[in-house]
Every structure is written in structure tokens, then in C-alpha cells.
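Every protein chain of the complex appears in place save one, which is left out.
Up next, chain A:
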Amino acid sequence: MSSSIKSESSDSDVHISHENQKKINRFAIMNGWIEEIQDSLATKQTLLTHLEDAENDLLLSDVLMENPDMQIPVLVGESFVSFTNDEVQEHIEGLKKRTRLEIENLESRVKDIKCEMDVLKTALYEQFGNNINLENDGSVVERAPKFNA
């Protein structure tokens, strides 16, 4: 309650210039990006873990120890192609390398975006203080004071 009174009293000071509106817009758009990039980052990281697990399982497999020439089916596209042990390792190594590269790219994008968002956040909080809420619930909403008729 007290906070709403406070924002009512300070509301007269809130004037939003076009410049500030642009900053708010940019922030909102970037907020949309970051969520998506973080999702695909998580997917890639899971993939990398799975690849590492597969690699370890190949190394520890008893069946493979007994039959070193065994053909191992590996999912390629939509079907399983049989590879020899060496080929599988090469295949996995290649996928791991590619996935690591993709993760690096995504991470550096996240870093850049977060950096710019922080700059905007600082500037906007400085300008509007408690009258603006830029927290990570995905919304950029000006706090509207409650009106008790």
C-alpha cells in the first residue's frame, strides 16, 4: 500500500521522452531474444552431455571388448547407420566439436545481449526509479498507481 502511494506521489515526475521509449523497446525486444537463445543453449548442452556419455559407454562396453569388430548402429538423420568402433569415435568427435562451437557462439551472443541489457537497465532505473519494473518475468511494465475511488 505504501509503495503505491509513493509511486502516486512521484508519478508527476515521470516523463518519458522518445529516447527513453526507444530504450524500453530495445530492452523488451532483447528480453525476447535472450529467452530463446538460453533455451537452445540448454538443448545443445544436453546434446553435448549425451555425446560424452555415448563416448564413455563405448570405452567401457564389455560386449565391444569381446567383439572389437562389432558394428555399432548410430542415429544419423532418421535412421541408424552401422559404424565400426573407430568410425563411431570419429563421428562422435566431429559432432562434439560442432556442438562445442555452437555453444560458444550462443554463449557469446548471450553475453553481448546481457551486457547491452544491463546498460539499458541502469539507464532506465536511474531515470524512472521505482516507477518501472524491468525484472525477468518477461514484461516491461510501468507500475500504475492504484486508484481508490
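Throughout what follows, a contact is a pair of C-beta atoms (placed from the backbone, for glycine too) under 8 Å apart; a residue touches a chain by one contact, two chains touch by 3 or more; residues count from 1.
In this section, contacts and distances are computed from a predicted model.
Asker: Which protein name, taken from UniProt, belongs to the chain you can't see among "Eukaryotic translation initiation factor 3 subunit C", "Prefoldin subunit 3", "Pantothenate kinase 2" or "E2 ubiquitin-conjugating enzyme"?
Answerer: The chain we cannot see is recorded in UniProt as "Prefoldin subunit 3".
Asker: Per the definition of touch given earlier, which of A:N56, A:Q71, A:S108 or A:N130 contacts the omitted chain?
Answerer: Counting the whole complex, the residue in contact with the absent chain is A:Q71.
Asker: Given the contact definition stated above, which residue among A:I29, A:M65 or A:L101 touches the chain not shown here?
Answerer: A:I29
Asker: Since one chain isn't shown, list which residues of chain A touch it in the complete complex.
Answerer: 8, 11-12, 14, 16-18, 21, 24-25, 28-29, 32, 71, 73, 76-82, 140-145, 147, 149
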